[in-house]
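The structure is given below, and queries will be raised subsequently.
All protein chains but one are shown in place.
Presenting subunit A:
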Amino acid sequence: MSTGALPGTASVGLSRGQAELRMFFRAKEAVIFTFAFPAFLLVLLGSIFTKADPGLTVPMSQVFAASMIAYGILSTAFLTTGVGIAIDREDGTLKRLRGTPVTAGAYFVGKIVLVAVATLAEVVLLLAVGVLLFDLSLPTDPARWLTLAWLLVLSVLSCTLLGIAASSVAKSGKSAPAVLNLPVIALQFISGIFVHISVLPGPMVTVASFFPVKWMGQGFRSVFLPDSMMVGEVAGSWEHGMTALVLGAWCVIGLVLCLLTFRWSERQAG
């Protein structure tokens, strides 16, 4: 009966990606609360803090516009995968897939396609808000776009892997958004995304330096703000080398956590 070859992981993964994208953008709550939320916050924060801080040349609204990309990626990569997998586990998607010849790899390729497309759309949306409402100017120097490219890759990869690992922490699909939002919101505050990093207490920044969000925010500021803004950073410089190192390390940690924790099914004796 079954003489044909099993479809490959790559092609099944791409087809899963297409299905994941359809499901994501058709679920209105997810689009509104996960996807549009960072832009909504940017509009609010940018409209409240319009002036430049003393000693800085760029209005705070533009600083928020750059930093908020870090929050956008946390939403589309960390939250979308973490909550999405917790729901897949609860509603039987994973169990059903487990009963087919689909590989775990193909399932994850699907998630990565979803995250990549959603993140690009998110970044475009945030930049559009920044440019249209707060006069953010896009860089003309190709070197800055290159920085943006590697930052996006490392950020998306580390956040997605951590999201996959975090999906096992949530006990159910219903509790997942609440459980996963806790570290996300906390990290936004201590990493200088919702509040500028220069006003945060030293010990808080030290803690934040161990996590990816601080480095993502700093990296995106380095892409979209003039170099004169370096003085507002903790080290007084953009620290690209350190940023790559920390984000790269979190990719590795995330991968290891994924391999250790991923489960096809809900916690059960079976």
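A few points about this structure:
Basically, contacts are C-beta pairs under 8 Å (C-beta built on N, C-alpha and C of every residue); 3 or more make two chains touch, one makes a residue touch a chain; residues count from 1.
One rule holds for everything that comes next: contacts and distances are computed from a predicted model.
One subunit of the complex is not drawn; among "Ligase-associated DNA damage response exonuclease", "ABC transporter ATP-binding protein", "NADH-quinone oxidoreductase subunit I" or "Carbon monoxide dehydrogenase", its UniProt record names it "ABC transporter ATP-binding protein". Set against the missing chain, the residues A:6, A:138, A:178 or A:249 yield one that touches it, A:6.
Only one of A:54, A:99 or A:203 touches the chain withheld from this view, namely A:99.
Annotation for subunit A: contacts to the undisplayed chain at residues 1-7, 11-12, 15-16, 19, 22-23, 26-27, 88, 91-93, 95-96, 98-103, 265, 269-270.
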